[in-house]
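After the structure tokens below, expect a handful of questions from me.
Here the complex is missing one protein chain, while the rest keep their positions.
Chain IDs A and B follow the sequence of writing; residue 1 opens each chain.
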Amino acid sequence: MNTFFSVQNIDNLQEIVKEALALKANPYAFKSLGQNKMLGLVFLNPSLRTRLSTQKAAMNLGMDVMVMNMDKDGWALETRDGVVMDGTTVEHIREAAAVMGEYCDILGLRSFPGLKDRKEDYSEDLFNKFIKFCNKPVISLESATRHPLQSLTDLITIIEHTPVTSKEANGTFTTVAHKPKVVLTWAPHVKALPQAVPNSFAEWMCKAQEEDLLSFTITHPEGYELDESFTKGATITTNQEEALKNADFVYVKNWSSYHEYGKILVTGREWMPTVEKFKVTNQARVMHCLPVRRDLELASELLDSPASLVIKEAGNRVWAAQAVLKRMLDQLV
Amino acid sequence: MNTFFSVQNIDNLQEIVKEALALKANPYAFKSLGQNKMLGLVFLNPSLRTRLSTQKAAMNLGMDVMVMNMDKDGWALETRDGVVMDGTTVEHIREAAAVMGEYCDILGLRSFPGLKDRKEDYSEDLFNKFIKFCNKPVISLESATRHPLQSLTDLITIIEHTPVTSKEANGTFTTVAHKPKVVLTWAPHVKALPQAVPNSFAEWMCKAQEEDLLSFTITHPEGYELDESFTKGATITTNQEEALKNADFVYVKNWSSYHEYGKILVTGREWMPTVEKFKVTNQARVMHCLPVRRDLELASELLDSPASLVIKEAGNRVWAAQAVLKRMLDQLV
Partner (left out) sequence: MNTFFSVQNIDNLQEIVKEALALKANPYAFKSLGQNKMLGLVFLNPSLRTRLSTQKAAMNLGMDVMVMNMDKDGWALETRDGVVMDGTTVEHIREAAAVMGEYCDILGLRSFPGLKDRKEDYSEDLFNKFIKFCNKPVISLESATRHPLQSLTDLITIIEHTPVTSKEANGTFTTVAHKPKVVLTWAPHVKALPQAVPNSFAEWMCKAQEEDLLSFTITHPEGYELDESFTKGATITTNQEEALKNADFVYVKNWSSYHEYGKILVTGREWMPTVEKFKVTNQARVMHCLPVRRDLELASELLDSPASLVIKEAGNRVWAAQAVLKRMLDQLV
């Protein structure tokens, strides 16, 4: 694997989930694989989980890690081509990426969207240029439109918490996983947030649905439709209660409008998931990528209940990152 | 040891000092102990000595380290419970702590007091929540009311520099440590500083006095009385000259008022320790936790003289941290 940017970089979801869970069971089994290999993590935006879990994953594999807070410790980047750089940007992404490629064997990059110009954000121009010019395998640590390490983590967490049942046929017992109903629900927020996490979650769940691992439903207020290229195959409804019925996993996330780009259309506080609302579910587990705003996006009572998977989910970020890094290292040798 | 937050986490002071000095003599003796163990250092405030010495200590033990400048690289933390998070805080300490606990085997946290609300600061709410929710051993890297790694360092430095004399009785020679007089003196400053360092130093020295290792005196201008729970057993006087008489170690530190919380009551420039003032001491060594403001808190002539232990003291921060980390690692296995 040369790039980990979207679900399209993974052929078989079940397989990589299996690999990740094997690493979770045995974190240091490949400690010699990363010997003398350098991971560079480049942040243009804040990060807690991604920063720490990806470092941890790399160290588990024996890699060295360097973290670059480009926005604070480095230089302001230019991404446009053909401009005379006589303004405030100090270094072009072409050189910055190429130079970091000289020092690292694998690079990770986080870059949030501006949420002003949809075409620009969705072109993933900065990310594509980084991939092109650094000349090394690149892991997305969240780009303008996707957060694949989070989505892989989410899938791992869902599969890990899906009960397996034993079935008898003609005297032979086989274990069969229950096919869970997974629901992505929009939730209120006070700030305009990117669509990266819901886009990414949707494209991973749609593919998991194709692989017959689960069924996938999205619910949000009118006007919050995501870009259709991410949601193909999903059941989509603006009726949250309907969506929650018999749900096994409920993924809670706010996002700003895609169609009226970057706008907050409704305050929508009635969309906040609560224990009461969860009564129609199949004792659903609640998930969130974090950070979560308590009692705005998600009721504390739910977050602090046994239904919540958010901490275990965050913990699984290590194994998602480690599975991806391992695949890249395997190819480097 | 599961928490290192105050002197109460240490049963026997002499013992941990001995352990620290053994590590100083042989820094890499336990390099395999920390193999595949992760230390996370979380800073909500600036740090030089603590940041570097604790990293160094962990690496000496073979641990991996991740540093998180929460105030700059992460998200603004909420600590209050039961609030709707629709303001400026992005993540609750409950989740932030729990998530970091997922990635680390031991955590360190630095968090300064606000110096506005004494009750809030002295409740150590943030720290206690961090300990509770991270679910891992926690080392204080300085909290609102204490700085225990500094105080352990100070004790190590005092014992290390206390002359040992040989005594004869009935033809048998035994070595006897001189019982030094240790003085904590308030010193002037232009900013309102926390009471964490003097509180902590006081509680460690009071316990050391109980263990018969030294005698302990505190001197400060009127109005600068520390919280009595930290100073029980100490001789306290507002007469600096009286306090300095026959002192063996003089610990210099500014703090703002505890009773008129966070206030600077007097400019008190006459309280600055000088060579002249030290003439009444027993050729005392001068100590300070650093950073020190020259010729405001402490006369340069004293700081640059052989009486000064401040650099060796700072160097000893490594062995204090390493002794604490080693105890925690011993329990993890």
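The rule is short, and it goes like this: a residue touches a chain if its C-beta (ideal position, glycine included) is under 8 Å from a C-beta of that chain, and two chains touch if they have at least 3 such contacts.
The shown structure was predicted, so the numbers you read here are calculated from the model rather than taken from an experiment.
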| item | value |
| --- | --- |
| Which residue of A:64, A:120, A:225 or A:301 touches the chain not shown here | A:64 |
| Residue of B:52, B:76 or B:275 in touch with the missing chain, whole complex considered | B:52 |
| Options B:38, B:292, B:307 or B:329, residue touching the unrepresented chain | B:292 |
| Hidden partner chain, touching residue among B:69, B:128 or B:282 | B:69 |
| Subunit A residues touching the omitted chain (full complex) | 36, 38, 40, 64, 66, 68, 70, 72-75, 78, 82-87, 90-92, 94-96, 98-100, 102-104 |
| Residues of subunit B (touch criterion as defined above) contacting the omitted chain | 27-28, 31, 43, 46-49, 51-53, 55-56, 59-60, 69, 72, 190, 290-296, 300, 304, 310-312, 314-315, 318 |
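Note that in this section only the chains that are shown with their structure count from here on.
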| item | value |
| --- | --- |
| Averaged-CA centre spacing for the pair subunit B and subunit A, given as whole angstrom | 41 |
